[in-house]
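A single protein chain has been omitted from the complex, and every remaining protein chain is retained in its original position.
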Amino acid sequence: MSAALLDIDHVSKRFVKRPSLGERIAGLIGAGRNTEIVRAVSDVSLKIRKGEVIGLVGESGCGKSTLGRIVAGIYAPSDGKILFDDKPVAREQGRHTQKLTTRVQMVHQDPFASLDPRMRIGDTVAEGPITHRIVKSRDADSYVADMLGRVGLDPSYRRRFPHQFSGGQRQRIAIARALAMKPDLLVLDEPVASLDVSIQAQVLNLFMDLRQDLDLTAIFISHDLGVVRHVSDRVAIMYLGRIVELAPTAELYAAPNHPYTRALFESVPRVGVGRKNFRPIAGEIPSPLHPPSGCHFHPRCPFAGPRCKREAPPLAAIGPGRFSACHLNTGGTE
Amino acid sequence: MSEPVLRVKDLRTQFHTRAGILKAVDGVSFEVGRGRILGLVGESGSGKSVTGYSILGLIEAPGEVAGGQVLLNGQDLTKLKGEAIRRVRGAQVAMVFQDPMMTLNPVLKIGTQMIAAVRAHDRVSRKVAWTRARDALAKVGIPSPEERLDAYPHQLSGGMRQRVAIAIALLHNPAVIIADEPTTALDVSIQGQILAEVRRLADETGTAFVWVTHDLAVVSSLADDICVMYAGRVVETGAAADVIAAPRHPYTAGLLASVPAEHEPGTRLPQVPGSTPSLANLPPGCAFAPRCFRAGPACTTTPPVQDFGDGRTALCHYPIETDKCQPLSSTSTTYRSAS
């Protein structure tokens, strides 16, 4: 399929934590830890078309941030491959990951951590483009001014340091830094989660404006169902490393299919609904270190049957453009 | 409402810093009745958490409670010092923090800590204390509480730890529990579980809650009453449903209007321009005026408390009088920083 700008093909990511020397010694007296393997992302496939915004939703440990970082070239996948414009995004080089493209850029969650505190924001924005010769050093000043203006910041602030800005302004700077690399695909990891409510709307509006002006393709990662609904064309719901449901936004919110999606929608408090009787999902989110067998959701699922414990349901088509990973759609749970 | 258990009157908390005196809490008043949940809502720097800490007398230098009263069943907690306030804290009023590890000691078993917490205020045998600890865990919906008493904090999940922290707060059947963003760090599905438990506990035990949060959605589904704070002042109060349905203060209206879930997807969100002001240089008069779509000439003077009856008030010169929330205009995104 050449129509896809980004092709995530059966991608898995395992993090292996080997015990340190001290822990191995402790192991000799029976107190140490064994090698631990976290399956952060397992066998995820997803194609993203040019100009599309995909929302990635899930709770902690679902692998949405890891998947975002694989797309952004910060991690290389353990299995499977990920092609951006038919070329790999990154390659593994010893213990390190070498990113091969500048056309995928990332915006981090916490703008207080994602900007170098000792670098003037103008230099932060200009550094990447100068290094990659997107702009010449002598033109960098006007380029930075242009980028800052584009995200709604006064260009005269470019000689200031990050600590002189508020959270919302810093997130604009982080977005400007990403845009300055002239990306075709933007990965936004919880870009408004650490901002005040009144500032969130500003940044979301900015994102929607930029998307329109620059014809951006984006992966928008968030735990906030309302935010994702507002900005995405399609939404992927993740649970413990797997995509459990993928659908166009409007259809997903109108009629969620997967029991987890439904339960998630149920337990989200909403403004304007008033005091309600919660029907929260029972049980805890299992540790990705020891995910349950079969369907990862089966211990918490009200519809679970013996089959759910045995085999993991594949992400199967349940309608045009709609996918869900549940045995209920494919012959029952018995 | 019956006689309130907690009544905060004109509370003032200041911090002495290099930038001068910061009025983190500037004349805050509210009351909570038995078994009621008050949502204390605000953004960063609004003074909502400092208010919570002030009630329990947990403000330390360079901060101080500079004025006002905190009346717990008629007794003024701001007058209590040292041992006297410690006797009240944990017994009559308790605190739940955003991070449960503020309450829990990582190297002691849950049971050991809870037994100590029981015996800190009541002279009972270890056996009685153990039973009370187990009952408290069961009360917050923790499965197999006996096993949990034997566990260390790190063996529990974040949600479970927060339940334990709430159970510890409940040990002495306090009149009031102050909860500071207790579900902010938790996942949606776990937050839902805890909100449901807290609602049930308030109804069943009659404990009043002051639920400090930035999340309007949580407040709207959990709280009976709302108290909205901005830059150290209470800007709006009222029954939760009423305030959410028809906010009187432009700030509350702005907050509510900017929640994405209430809008057609993909449309521009109404936004509150500018950013939260630094307490070090607040604008004169109404602190919200520079960001306010209704601001007028009077806003450079301190706004009056407008009383609309039924406990509904707004600190505003030009409160929204209609019963429907007025749409905010989408203002330009370019702005200058507060400095």
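When the chains are written out, they are named A and B in that same order, and each has its own residue count from 1.
Here, a residue touches a chain if its C-beta (ideal position, glycine included) is under 8 Å from a C-beta of that chain, and two chains touch if they have at least 3 such contacts.
The definition used in the following text is that contacts and distances are computed from a predicted model.
Taking the options "Glutathione-dependent formaldehyde dehydrogenase", "Sarcosine oxidase subunit alpha", "PadR family transcriptional regulator" or "Peptide/nickel transport system permease protein" in turn, only "Peptide/nickel transport system permease protein" matches the UniProt protein name of the chain that is not displayed. Touch with the chain that is not drawn comes from one residue among A:S114, A:Q169 or A:T333, which is A:S114. For the chain missing from the display, the contacting residue among B:Q155, B:T267 or B:N281 is B:N281, taking the whole complex into account. Note on the undisplayed chain: of the listed residues A:H163, A:H290 or A:R310, the one touching it is A:H163.
When the missing chain is restored to the complex, the residue among B:V8, B:L22 or B:A133 that touches it is B:L22. Among the residues A:C62, A:M106, A:A176 or A:A263, only A:M106 touches the chain that is left out of the figure. Even with one chain removed from view, chain A keeps its contact list with that chain: residues 21, 69, 72-74, 94-96, 98-99, 102, 105-106, 108-110, 113-119, 127-128, 131-132, 160-161, 163-164, 174, 177, 181, 194, 196.
Note that in this section only the chains that are shown with their structure count from here on.
Distance between chain A and chain B, defined via averaged C-alpha coordinates, is recorded as 31 Å.
Across the complex, chain B meets chain A through its residues 43-44, 157, 159-160, 187-193, 195-196, 199, 214-218, 220-224, 240-241, 244-245, 254-256, 258-263, 265-266, 268-273, 275-276, 291, 330, 333-339. Per the touch definition, chain A reaches chain B in the complex via residues 59-60, 149, 152-154, 157, 164-169, 196-202, 204-206, 208-209, 223-227, 229-231, 249-250, 263-264, 266-282, 284-285.
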